[in-house]
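Here the complex is missing one protein chain, while the rest keep their positions.
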Amino acid sequence: MKKLFIAVPLALCASVAVADELQAKVEEMMLSSFKANGIASLDRQKQDEIQQACSSPTPPDAATMQRLQAAEMAKIQWPADGNYTGGDWKEGQKIAASGRGLTWTDKTPNNNGGGCYNCHAMDPNEVSEGTIGPSLEGYAKLRGNGEEIVKYTWGKLWNSKAYHACSDMPRNGYGGILTEAQIRHVMAFLFDPASPVNQ
Amino acid sequence: MNHQRRDALKAGSGLGVLGLLATVGLIRPEMAHAAWNEQAFGAKSLDAAFEVLGAGKPAVSGDVVLNTPDIAENGAVVPVGVVSNIPGTEYVAIMIEKNPYMLAASFTIPEGTQAEVQTRVKMGQTSDVYALVKADGKFYMAKKEVKVTLGGCGG
Amino acid sequence: MRKRIKAVAVCVGIALTAPASAQEELNFDAYREMLADGNPAELYEMEGEELWRTARGPNNATLEQCDLGLGAGVVAGAAAQLPRYFEDAGRVQDIETRLMYCMETLQGIPSKEIIDGKFLQGERAKLAALVAYVVTHSKGEKIAIDLSHPKVKEMYELGERTFYYRLGVMDFSCASCHSQDGKRIRATQLPNITTREGAAEGWGSWPAYRVSSSQFWTMQHRLWDCFRQQRAAEPIFGSDVIIALSTFMAGKGNGIEAKWPGVKR
Partner (left out) sequence: MASPMRIRAAAKDGVTEVRVLMSHVMETGQRKDSAGEVIPAHFITELTAKHNDKLVLSAEFGPSVSTNPYLAFKFKGGEKGDKITVSWVDNKGDSRTDEAQIA
């Protein structure tokens, strides 16, 4: 009887050990198989907590997701004056259409695109739209421009992981992909009644 | 240099293809067959291209068939086929309306060769594609829109 | 009568507020069909065939004695069974690392020259032409890599982990774009590599002639640019991460016909 008790934890340990060994090999490979090039340094190969938690086919349990999301929520930078407007939808349109920036062929880490069209439909006249994310056509026309939706949209643009820890969407503001001014322009592209998104 | 050529050079200002071609000495006497139609390839509008080719306002004909996809995955390579069912077809041209220079390619069809050619062209954007056919001295045409899409991450 | 009119008006109202055109299906079948005949990859295949038979390098030797896994000089069907473990090299190799190995051992062309080189240039461009030649001789073959070999199996498992590994400023993994059916980036359709069919589609259509750039890209080139778009650091040519991902895709797609060389956007 006593033997059985011991045997079970041992077996568990063994399988955990194998998995960890593979994980260690992956982590080692993600460094040794790469080299730094321009602005793309080897730091990019190291995962933060969110990336690590979301690197398997199955997401973490609900409690972990909530904990991670709360931590990301705290990282959102809200507009200091509480004002989400002031952007130019035409600028926002350019940012949405550009998928450039932050690769090893980009000289500067600034002036990046938002790559929105890579995954979302926005202007109904654009044929070449991605489908990984939901359609944003008629964004404000369908959702209005109440405080809640405006605030949510800012937060989602700044740090998508605050709303879904394993979201496929980049953390534009937190990750330094887009500046606050650029996010304001994208907000205008989504909310301005004159924007093609709302036609 | 004849008058037509000088006019064409004037029209193709800046970095236009004509200027560049002139600098690399395109027209060479040793070419075996009729010299490349510089003026037609330099035409910047459909009407101008038709005029240079002496086509005037060609009639749309159901006997000219343009085989292209409705939508292209990329504009750098768009397959275009032309079949003319008009007897006596001696010449076929492919034109892209919204390209900087309309005329993409032209084919002279000798007796015994079928009026059926296929090639691939570049398209800068969604545009109408034209097939111009000359048969027994008369011109006919067909047109079809090809949508050009943008792919990839854009980075 | 009045009521009826009202009802109609309501319906119209609803129809108007619905998204004008939900993400439309893009069908490129006709386009691809017209390009399938006369794939410019054939030009590279011709060059590769010539290179295979040409005595080159410090040893002034041909590649005709290169063992791609089915015996010295056997090209037919070899690509379909790669990556595989090679005893002589002591590692799992894909088509490119194997050819690189043959170029070094038979011809004396240093691998370093290729590893430190650039895609589409020098010996790496020649290697790509050789890839075109070799895969053409596995046209219509079913992908058949040997997952029973422990080293190959381990590479597969490493590749699977890599596939889901998120990193970089945009938090992307391969799975971000390649784990759902019928998705697109812009107008580019993405294979779902977590399924057998999707993996075979992804693995089996590279190397390919890319119409957007008029270039011939090998799978290593494809994956290198995937990592660039993922905003990772730069993967080293022929490194384990490339072999691992290749083994994962090939292994997942085992049993399905490969369509290489492809014509891609």
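Read from first to last, the chains carry the letters A, B and C; within each, the first residue is number 1.
One rule holds for everything that comes next: a contact is a pair of C-beta atoms (placed from the backbone, for glycine too) under 8 Å apart; a residue touches a chain by one contact, two chains touch by 3 or more.
Everything numeric in this text was worked out from a predicted model, so none of it was measured.
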| item | value |
| --- | --- |
| Displayed chains contacting the withheld chain | B, C |
| Touching the absent chain when the full complex is considered, from B:Gly62, B:Pro87 or B:Gly112 | B:Gly112 |
| Touching the absent chain when the full complex is considered, from B:Ala55, B:Ile71 or B:Ile96 | B:Ile96 |
| Residue among C:Ala30, C:Met46, C:Ala89 or C:Ile256 touching the omitted chain | C:Met46 |
| Chain not shown: contacting residue from B:Ala55, B:Ile71 or B:Val121 | B:Val121 |
| Contact set of chain C toward the excluded chain (per top definition) | 37-38, 40, 42-43, 46-47, 209, 211, 214 |
| Interface with the unshown chain - residue positions in chain B | 15, 17, 20-21, 24-26, 28, 31-33, 36-37, 41, 76-79, 81, 96, 99-101, 103-110, 112-114, 116-123 |
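As a working rule, only the chains that are shown with their structure count from here on.
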| item | value |
| --- | --- |
| Chain-level touch network, classified as line, ring, star, complete or other | complete |
| Selected pair, greater C-beta contact count between A-C and A-B | A-C |
| Distance from the mean Cα position of chain C to that of chain B, given in whole angstrom | 36 |
| Distance from chain B to chain A - Cα centre to Cα centre, in angstrom | 47 |
| Distance from the mean Cα position of chain C to that of chain A, given in whole angstrom | 26 |
| Chain A, residues touching no fewer than two other chains | 99, 103, 117-118, 127-128 |
| In chain B, residues with contacts to at least two other chains | 149-155 |
| Chain B contact footprint on chain C (complex, rising order) | 26-28, 30-32, 34-35, 185-188, 211-214, 228-229, 265 |
| Chain B partner contacts - residues on chain A that touch it in the complex | 97-101, 103, 106, 113, 115, 117-118, 127-128 |
| In the complex, chain B residues that touch chain C | 67, 69-74, 76-79, 81, 120, 149-155 |
